[in-house]
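With one protein chain held back, the other chains of the complex are shown just where they sit.
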Amino acid sequence: MLFVILAPLALAAVAFAAPSQVRRPLALLVGGLLHLAGVAFLWVTRPAPALGGWLEFDPLARVVLPMTSVLFAVCAVYAQGYLKRRPDRDNRIFVGGLLVLLSAMTVVALSQHLGLLWVAIELTTLSTAPLIYFDKTARSLEAAWKYLLVCSLGIALALLGTFFFALAGAGPGGPRSLLLADLTRAGAALSSPWIRAGFVFLLVGYGTKMGLAPLHSWKPDAYGEAPGILGALLAGGVTSVGFISLARVVRVCHAAGESAFARDALVGLGLLSMALAAVFMIGQRDFKRMLAYSSVEHMGILTLGLGLGGAAAAGAMFHTVNNGLTKGVLFLAAGNLHRSYGSKRVDDVRGAARRLPISGPLFLAGFLAITGSPPFSPFFSEFAILNGALGGGRYVVGALFLVFLSIIFVGMGATVLKIVQGDPAGAPEVKAHGDSWLTAAPPLVLMALVLLLGLFLPQGLKSVFDAAAARVGG
Amino acid sequence: MSAWTEMVFILVVVLDFFLLASSRLRAVIRAAAAQGALLAVLPLLLATHATELGHVLALSIGAFVVKGVVIPWLLMWAIREAAIRREVEPIVGFIPSLILGGVGVALAFAFSSAMPLPIPEKHAFIVPTALSTVWTGLLLVVSRRKAVTQVIGFLVLENGVFVFGLLLSDFMPTMVEAGVLLDLFAAVFVMGIVMFHINREFSSLDTEKLSALKD
Amino acid sequence: MTILLSLAYLALFLVVPPLLPGVVNRVKSRLAGRQGPPVWQLYADLARLARKGAVYSRTTTWVFRAGPVVGLAAVATAGLVMAFGGAPAALSFAGDFVLFAYLLGLARFATVLAALDTGSSFEGMGAAREVTFSSLAEPALFLCLMTLARATGSISLTGMLGPALPLAWGHAAPALLLCAIALFVVALAENARIPVDDPNTHLELTMIHEVMVLDHSGPDLALILYGASLKLFLFGALFVRLILGFSVQGAAGVLVFLAGLVGFAALVGIIESTMARLRLVRVPQLLVGASVLSAFGLVLLLR
Partner (left out) sequence: MSLALVIAGLALTSCSGLASLALRRAPELAQRAASAVLVAGATLGVAGAATTLWTGGATEVHARWSVPGGSLALRLDALAALFLLPVFALPAAGSVYGIAYFPQARRGAQAVRLQLLYGLVTGAMALVVVAANAMAFLAAWEVMALSGFLLVFTEHEKQDAQRAAFVYLTATHVGTLALFALFSVLGSAAGSFDFGRIAQAGLAATPGVFLLALGGFGIKAGLMPLHFWLPGAHAAAPSHVSAIMSGVLLKTGLYGLLRVTGLFAAPPAWWGLALLVAGAVSAVLGVAFALAQHDLKRLLAYHSVENVGIIAMGLGLALVGRAVGDPALAVLGFAGGALHVVNHALFKALLFLGAGAVDHACGTRELDRLGGLARAMPFTAGLFLLGAVAISGLPPLNGFVSEWLVYLGSLRALSSAAPVVAWTALAAPALALVGGLAAACFAKVVGTVFLGSPRSDLETRPHEAPRAMLAPMAALAAACVVIGLFPALLLPALHHASAAWARLTPAASDTAARDAISAARAVTAAAAGFLAAAGLLASWRRRRARGAPTAETWGCGYTRPTPRMQYTGSSFAEMLTLRFGWAFFPRARVDPPRGAFPHHAAFSSHVPDTVLDVALVPVLRSASWGAEHVRRLHRGQVQWQALLVGLALVTLLAWRFLWW
């Protein structure tokens, strides 16, 4: 288990030390593949908890880690093509930072200790902030600053919340531990007010990291200015592990008998995120920011599913995977469009289907997938969440869910279609940045995965989602 | 002994007020440094078992070095390098800040008296002090214009969290505490780097310049 | 016996109609203090036209030539389902009056297309008016027939106009009366009579039916005129049977029916002599009014 954490770290060190601009990106590829292999090994062998139970390949990790690993590997391939096109930029920090990020995400996914979880999440923030500044423009600098400050703030609150949890279990008979297993076992022995307060702080803290509205404000800035590859990893990987962290917190709440308290807050925040995303997506002129709001929306959907519990929670787990992969498609394709047109304004970009015969249609397909069109896999997970709402008699929640989905579809569709259709003649163009195999194939692979998961969901995966939902409990 | 401890807590809160009221950047940084140094003393004052002395000592020294020395020095260096104006430049005036701070402290005390303390043997001032300091940190981040003051706000907020952490020092693994401190240091370090770039890019640390990104 | 009667009526349907316009004109002339043409004038006209040659416009196609043929064939076929004088129709089935109405629609469609085929703006104008008024008359006609159907409990013309009709007058007289009035208005509109259209006008701008057939000549015109008289006969038959809804058996029944038709024609003549043609924009109001009347009749029965 330590291998999947340490291998990327070691490669990061190699990357920092390596002198060659050209060869350095290979470290990404090696790291991604090693990690993928390691995760596959974990998946097959189902190892026992490591480090005194601090790390465990539990069902939640089984949901998020393979997806993250696949996403990273694909992005690593993409990076080969991408960085080749940016020879002017020093990629030392970029490559190293990404590898540290991978390691940190892995720790978050595996961590069973709330303190360790917190440290690793903070590390994901710190390792990515400099990468947002990769373009070295004033705008990207601003985005980096906002990302750093707002996320750090949120995370600091999460630390306080973590301490609250610890305090809740510090009384006589309490576990006096931050290990999830101990906390859940303690159950009702935990001090209820401190669990509640801790939940609120943790929700705000990890919600900031996930980008739930109204804590999302860093997201459009960061996603808008970061390179597409980083956007993909942030929106697909970091937010997903953030969600898993939140799910672990919720698990403690359930165990402490505070389900009702947690649920209302989760459902409310989830719906608020969808609503706000809808408002900000109507008439959005910048397609990368649009994707950021889409990410806000989907974090809302995940939170909603988690709040509804039961089948909806299983749907949310499934959706974590779907959202991660689809966001990968969208951000990588958007990155290609951005490179090719030299602009991410809707007014400048048109006729993408013609100019970029792979990335353009992929962007459209990704849009259709992320908005829940069957037979792409996000449909099945969103449908499961809807089922959870309507089947549980939460008709208002279900109705709002659908209304927000439709508004978002209209808003997003208007932007996406404007980009994809039309005649590209006359639109700004950066020569030699058309589709190449290294940049077009990775999102294509992800898209194929999204479609495949929709058409055929292996029984093994399905049981993992159910197990993960059961793990969260409630 | 207990009176001393109480005194330290009160000083921490007074420093919170000072941070909110001060108009000089250097003074603010010094106050934050002083607060950090004070906090470093607390674990020693609160330690109950001689057996864990090594752990407590390490924590105290670590906190002192990071919060009381390195980070303030870093910030001093930053404002000297940036050659910026030495005023704080608040968005919300000093008096409203102070009043808000006062309200926050009151709320913090009210909140902590409403919450049962599972470990009654711990000092009753820990929770309200921690929350007051967190609140002050939030206020500083939100109501000050310069990037440096925002970093100080973040630092103060972390100080508050640190105070809270004292409640748990009995069973909090050293690794986590070290990680937290290290993360804090790394965060401020990265923030410092970004500030350096901001200063170079905009010739200022005024965050008003940082509002090009919006919908 | 009934079959013979039906066949006799069918024969009458093919022979008598040209008489009706004659009667109308005769009545109009008399009321205007003139002698007027003989009542069988139309027979003579038809015979003359059938022998004459035709002239075709260069813009026209086969559609123009097919118009009169289809128009006449459709109207004649409509006679198959009509229960003249209450005797069973030659062909009777559930919903046959739908076929009746739609065959008249087919005839109109053919005439209108033939008019448009000439490319003349006047004929286009007439065609536009024709389709406008007839489509507004359609609901009125259906409402009338449905009132009749509801009152008699039958949904074929044979049943509606057969022996059940006198009984219906017994229990649904007000509805049937409203229906009769509306039906008369529809008959006037469908047959291009005053107050909807003036068959004797000499200004193309104001005509409806007449202007549509300006370019037809010779045998084509004969078909059209004959067809128009058949249509008048059909509506007359419907109206007369509705009004004279009592049972008279056998040959006497035929006589009563014919007398009623003459009366119908005379009534049309009287109206044409005493009323002016409505302004075109007022016509839809008349037709919608007829629809409302007959709808009221139906509502009376549905309640």
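Labels for the chains are A, B and C, by order of writing; each one numbers its residues from 1.
Here is the rule we go by: a residue touches a chain if its C-beta (ideal position, glycine included) is under 8 Å from a C-beta of that chain, and two chains touch if they have at least 3 such contacts.
Keep in mind the model is a prediction, meaning the values are calculated, not measured.
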Review point. Any idea which chains on screen the missing one touches?
Key: A, B, C
Review point. For the chain left off this view, which of C:38, C:119, C:163 or C:250 is in contact with it?
Key: C:119
Exercise for review: With the full complex in mind, choose from A:10, A:30, A:50 or A:402 the residue touching the hidden chain.
Suggested key: A:402
Exercise for review: Sort through C:43, C:109, C:169 or C:296 and give me the one touching the missing partner chain.
Suggested key: C:109
Study note, to complete from the structure: Touch with the missing chain holds, among C:43, C:56 or C:296, for C:56
Practice item. Identify the residues of chain A touching the omitted chain, counting contacts across the whole complex. Key: 145-146, 149-150, 153-154, 157, 196-197, 200-201, 203-204, 207-208, 214-215, 217-218, 261, 264-265, 279-280, 282-283, 311, 314-315, 318, 351, 353, 368, 371-375, 379-380, 382-384, 386-387, 390-391, 398-399, 402, 405-406, 409-410, 413-414, 417, 420-423, 454, 456-459, 462
Check your understanding: In the complete complex, which positions of chain C touch the hidden chain?
Key -> 50, 53-63, 65-66, 68-70, 72-74, 76-77, 80-81, 91-96, 98-99, 101-103, 105-106, 108-109, 112-113, 116-125, 127-129, 131-132, 134-139, 141-143, 146, 149-150, 153, 155, 204, 214-215, 218-220, 223, 280, 284, 291, 295, 298, 302-303
Point to revise | Positions on chain B contacted by the hidden chain, ascending | key: 91, 138, 141-145, 150, 207-208, 210-215
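We adopt the following convention: only the chains that are shown with their structure count from here on.
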Practice item. Based on the touch definition given at the start, go ahead and assign the chain network to line, ring, star, complete or other. Key: other
Review point. Quick one: which pair of chains has the most contacts?
Key: A-B
Check your understanding: Where the centres are mean C-alpha positions, what is the separation of chain A from chain B, in Å?
Key -> 30
Exercise for review: Return the distance between the CA-based centres of chain A and chain C, expressed in whole Å.
Suggested key: 76
**Study point:** Rounded Å distance, chain B centre to chain C centre (Cα mean)
**Key:** 99
Check your understanding: Within the complex, which stretch of chain A touches chain B?
Key -> 113, 115-116, 118-119, 122-123, 125-126, 129-130, 133, 138-139, 141-146, 148-149, 152-153, 156-157, 159-160, 163, 166-172, 174, 176-178, 191, 193-194, 197, 220-221, 224-225, 280, 284, 286, 289
Practice item. Enumerate the contact residues on chain B facing chain A in the complex. Key: 114-119, 130, 134, 137-138, 141, 147, 150, 154, 157-158, 160-161, 164-165, 167-168, 170-173, 175-176, 179-180, 183, 186-187, 190-191, 193-195, 197-198, 201-202, 207, 210-213, 215
